[in-house]
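Please see the structure below; I have some questions.
Excluded from the complex is one protein chain; the other protein chains are retained at their positions.
Going by the order they are written in, the chains are A, B, C and D; count residues from 1 in each one.
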Amino acid sequence: MSYLSVNNIEVIYDHVILVLKGVSLQVPQGKIVALLGANGAGKSTTLKTISTLLRGERGDVTKGEVQFKGERIDQLTPNELVKRGLSQVMEGRHCFGHLTIEENLLTGAYTRSLARSELKDALDKVYHYFPRLRERRNSQAGYTSGGEQQMCAIGRALMAKPSMILLDEPSMGIAPQIVEEIFGIVKDLNAKENVSFLLAEQNTNVALRYADFGYILENGRVVMEGAASELANNEDVKEFYLGMSGAGRKSFRDMKFYRRRKRWLA
Amino acid sequence: MFYREAGQFKTSYEADGQILPIRQDRIALLTTLAIALLVLPMVASPYMLSAIFIPFLIFSLAALGLNILTGYAGQLSLGTAAFMAVGAFASYNFVLRIPGLPLLLAFVLGGLCAAMVGMAFGLPSLRIRGFYLAASTLATQFFVVWCLTKIGWLTNYSSSGVITAQKMEILGYAFDTPARKYLLVLAVVALMALLAKNMIRSNVGRSWMAVRDMDVAAEVIGIRLMRTKLLAFAVSSFYCGVAGALYAYAYLGTVEPEAYNLDLSFRILFMIIIGGVGSILGSFLGAAFIVLLPVFLNILAHGLALPTTVASNLELMVFGALIIFFLIVEPHGLARLWQIGKEKLRLWPFPH
Amino acid sequence: MQMNEPSAISAGRKVGDVILDLRNISLSFGGVKALTNISFDVREHEIRAIIGPNGAGKSSMLNVINGVYRPQQGEIIYRGQHRKNMDCYAAAKSGIARTFQNIALFKGMTVLDNIMTGRNLKMQSNFLLQALYWGPARREEIAHRRKCEEVIDFLEIQHIRKTPVGRLPYGLQKRVELGRALAAEPQILLLDEPMAGMNVEEKQDMCRFILDVNEQFGTTIVLIEHDMGVVMDISDRVVVLDYGKKIGDGTPDEVRTNQDVIDAYLGVAH
Amino acid sequence: QPGDQFVALPSYRVGPYAAGGSGFYGGIIDYFNLVNANGGVNGVKISWEECETEYNPSRGVECYERLKTKNGGATVVEPLSTGIAYGILDRIPQDKIPMTTLGYGRSDAANGKVFPYVFPLISNYWSQAAGMIKYLGDKSGGMDKLKGKKIVHLYHDSAFGKEPLPVLEAMSSQYGFELVKIPVAPPGSEQQSQWLQIRQAKPDYVILWGWGVMNSVAIKTAQRNGFPRDKMLGVWWAGSEEDTVPSGDAAKGYTSMTFNTPGNYPLLDELRKKVYAGGKGNLADQTRIGSVYHMRGLTAGVMYVEAMRTAQDKFGKGKPVSGEQLRWGLENLNIDEARQKVLGVHNMFPTVKTSCEDHEGSGAVKVQQWDGKAWKAITPNWVVGDKVLLRKLVDESSGKYAAEKKITPACLK
Partner (left out) sequence: MDMTFFAEVLIGGLLSGVMYALVAIGFVLIYKASGVFNFAQGAMVFFAALTTVGFMDKFGLSLWLAIPATVLAMIILGLAIERVVLRPLVNQPEITLFMATIGLAFFIEGLAQLIWGSQVHKLDIPIEDVPSEYLMEKFNIVISKFDLTAAAICGVMVAALALMFAKTKVGRALRAVADDHQAAQAVGIPLQRIWGILWAVAGMVALVAGLLWGARNGVQFALTFIALKALPVLILGGFTSVPGAIVGGLIIGASEKLAEVYIGPLVGGGIEGWFPYVLALLFLLVRPEGLFGEKIIRRI
């Protein structure tokens, strides 16, 4: 049975802009699922639909439903979702600028009532993953660097101890070493604590390396799905998402001429 | 079906830069203008002209002025009425003290005085932002009204601080009936709206919007904050000043400084928020909403034959509730609602 | 510099003399030392990359170059002129344009308007003429519009010309931001993570734009990027920062093999 | 309905001045209802329509414009707001609708040659100021005793508060008392500094020229600073229950001007019997019958009805008169004591006799004192200030207005 399932959702922004045109996807329990796609394909919108944060952006779900642990969740509030174990890391960081890094992390634990020592443990765990945050713990998040904010956002979501995390572009603006670390953490949580992940990622390379399963979204439709390894070996994915051609990786310098992009759907 | 731009191709940047790129819109605007100019003065009752259309146009102009400052340049202001007062009292003094000064020139001079006051009070905007600035602009509001009550010269030492606007005459032609006053106001407002639109679509307007949307980034691309903000204050106050002068000359006739009180400032702010912040059309829609709704509610309440006290309070409540309702339906104002309507129309008969 | 040159590859790009020289720059915020005693230079027509772990001070470095931050110490020599610091306006005026890590587009404006603001320094006519939209003002507006359309064509964003940027997906916004910087016809272009949040194909597009700008117009480019593939492929020289200190400087190959760099940043050799 | 005498009532029943507005307009309407219940004015029923102005000039103008053509045309209008009165000042002569401004508005409008359509009936600000000084003089034991006294003019810092200054200043130099002017920034919800200044100045009297919340705050703050309330003398806009009730006990002993004598009158009894008993009363709260604002409204009603009667006498009994004709009626009012007795309002307001030169018609005022529960008149007779001085000021000021507006002063027929 799938842990999270999205069934044929359709989303319209501002009453007129149709963004998702019937997207369905499943996340089985304890798996990592990657959601891939070009800019504007609708990845973030899909995630926001699941976490019901769409309402604040004047987006409407006009069709379809979302189920989590076998229950419909599209009418719940984000708070209830977090309590049920579904957390989202939003695209574009969204740290609380006036709160310090540590306060930011603490708000992450809002839904859990923890004793002081437990809180400290939770914090330590995040600091363990992101030592850089420990150093900057007392600075206002608004004044930290882009990458630090990204780490803070991820750390904040971990504080809720979710059983399912929606990650929107976790690698954006993160140094390569840390990217690997973040995905390491994902794998770690997945393996040790059985946390499921749905991650929207542009860094297809890394994403497919760590994910079990992948969906490719284009223009608001799922155009391809399959096991991660399968996708990674698909010729089209290789060419368009991994930047490989027949003879290994191509240099970015050689990409000078306009190529016609292959579209799966007209 | 009929509202499509399909088949209308632009062959020059000039054509593309037109105020209304879609032909149907152009036709609609011209028709509206023609009706306003030719038909209304003939058919509308004096009541409609002098109690609805004239104040509507004047408030639209003031709202336009505030929209330039708040909607386009992003500086929230609660001092609109003060700038209007400066425009009115300055125009009055110009006409009074310079015999033979053409009335329209007096309005322009009044507007310029307002612009200067606006710039002076706009200076703090270089450092202060958002609600802090808004609250500070109240200083303008109270200070200007205070000056007008204190400095006798400004009101020609009238014992009660009241000024009576002189008769309106341009080139010997007296604007004394509601229809004539209406036409004068319409001409001024239409012209100034056109100028505003031009500013908005050229470099000044873009600089304002850039400063509004992200002033740090605007600075980095070479927009000078001080100049841009002060210009916005000046232009906005100019518009408000002219509106204030019209308010005195074409609408109230006799005014005391108190007529330009905080309440008026707020009403104009409501207009732009309800109508649409950062939209010229919105200034007009908002003014219409705020001018007409209470009248409408009042008439409605009378129709229901409620006890007057109850009716008046209900009116106030419904007015408040409707503001909230419209904000919930469309936080970006009536202008946006209008635009969405048009977008839907363009897609029609398909829903998306 | 002409935008409408045929897009043939220019015969060979020559890296020229030092155009921007940063000497002993130090910058701190309260207790945080963002930059400590950093020196490096940028030569004309080259692509210079700045890399380093998160919070190393890369963005701060760009902010120093174009005058958003004022360093406590150090000197900037730009085209032979010494300055303690730049101010934003002067920097823009002297041909430094940039993009930002957190997109700093004007959200309420259309793509075209955003790009047009990039040309604001080149617009001369006063606002009264603009209000009348008449004569020189109108001609000027149209001339600049033409230039901006070239930028739009170049970046292949014709279809979204009239869309408010707030509604665009992230990747396109980055592209528009580049367009705004390009519209200023800069001498030096500072790019802060232009390819963050893009997939490979889009990165390829972006690289192509950057290289084209560099080659066709000879624009000097300073680039911050976390994707090593991109950095190694397209930059001429790389400077590496870590905790506000410079730990490496040289060609991509030199940097790639520098042990300090590997330890602090790359993790594994790329 | 056609055949009625239609009156426009641009009233306000919400907002800061709602309490006054509902009392005043309630009074007018009550009186009209009573007159109608008694068969109308020579059989002509009075009809009216209210329109909420919120005390806002621009809404007031809209109301005026809306009401003026209703029911065959309004024949008199009373906005009870200076701002609105100014807003329609230019319109009424054109529309030929007289406007009354009972106790407010331009004092110089008393000159009917310049302001043919404006009627500041009974008493205006200048008459009031002169009456105040007269009263204070009498209280001190004669006008000559005012010499060397100190009087504070504590005023609402607006056109309203400055209106009496010409009179007060003239009288100050005439009688040799010291006039200390202390303004209060509107709305006046804080007056600590003013009252400290007053305490410092140790005046003999304080004239309170206030409006709205400023009045109750002044009384409260006077108490807080230990200034005796009976040495305070308010204007009539500071002399209603609405001004004293919120101050509670602090208001005991406070005095103010009025142009109505507080008390009960046959008219009020008749009202209770014929209007309120039938549930047609306009006041929600019957205890407000006979309150200051209500009585002021009744007075206005009496004025209108008497003017209608007078006009009908001239232009034909038993049919409604036009605005123009009613103007004539207002200009030729003569309500003497005998007439007052007939109407059951003897001594409720001073006798009124208007003419083209004198649209005020009286200029007499009274002083009343708050005993903690109700107002009591403390001057047995009507007080009249220096008429000669007032006439001079009115002529000067209205002359200036006429010159500015290029009006040739003349009486209308």
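Going forward, a contact is a pair of C-beta atoms (placed from the backbone, for glycine too) under 8 Å apart; a residue touches a chain by one contact, two chains touch by 3 or more.
Because the structure is a prediction, the values reported are computed rather than measured.
For the options A:7, A:29, A:140 or A:219, the residue in contact with the chain missing from this view is A:140.
Within the full complex, the residue among B:34, B:98 or B:135 touching the omitted chain is B:135.
Remark: the omitted chain is touched by one listed residue; of D:284, D:338, D:378 or D:403 this is D:284.
Listed residues A:133, A:160, A:178 or A:242: the one in touch with the omitted chain is A:160. Residues touching the missing chain, restricted to subunit D, are 13-19, 22, 157, 181-187, 189-190, 192-194, 196-197, 199-200, 212-213, 216-217, 220, 223-226, 242, 245-248, 250, 284-285, 288 (touch as defined at the top).
Interface with the hidden chain, as seen from subunit B, comprises residues 76, 124, 127-132, 135-136, 138-139, 141-143, 145-146, 149-150, 214-217, 220, 262, 266, 270, 273-274, 277, 309-310, 313-317, 319-324, 327-328, 331-332. Residues 51, 53, 55-57, 77-79, 81-83, 87-90, 94-99, 103-104, 106-108, 110-111, 140, 142-143, 153, 156-157, 159-160 of subunit A touch the missing chain (whole complex, contact as defined above).
The rule is short, and it goes like this: only the chains that are shown with their structure count from here on.
With contact taken as defined at the outset, subunit A and subunit D are each touched by B.
Per-chain Cα centroids separate subunit A from subunit B by 46 Å.
Our note on geometry: subunit B versus subunit C, Cα centroid distance of 41 Å, whole angstroms.
Mean C-alpha positions place subunit A and subunit C at a centre distance of 28 Å. Residue numbers of subunit B whose C-beta contacts span two or more other chains: none are found. Taken together, the chains touch in the following pairs: A-B, A-C, B-C, B-D. Residues of subunit B touching subunit C in their complex: 12-14, 16-17, 195-196, 198-199, 201-204, 206-207, 209-210, 212-214, 216-224, 231, 235, 278.
If you check the complex, the residues on subunit B that touch subunit A are 340, 343-344, 347, 352. The part of subunit A that touches subunit C in the complex is made up of residues 13, 17, 36-41, 91-93, 132, 136, 139, 143-148, 150-151, 169, 172-180, 202-205, 240-243, 249, 251-253, 255-258, 261.
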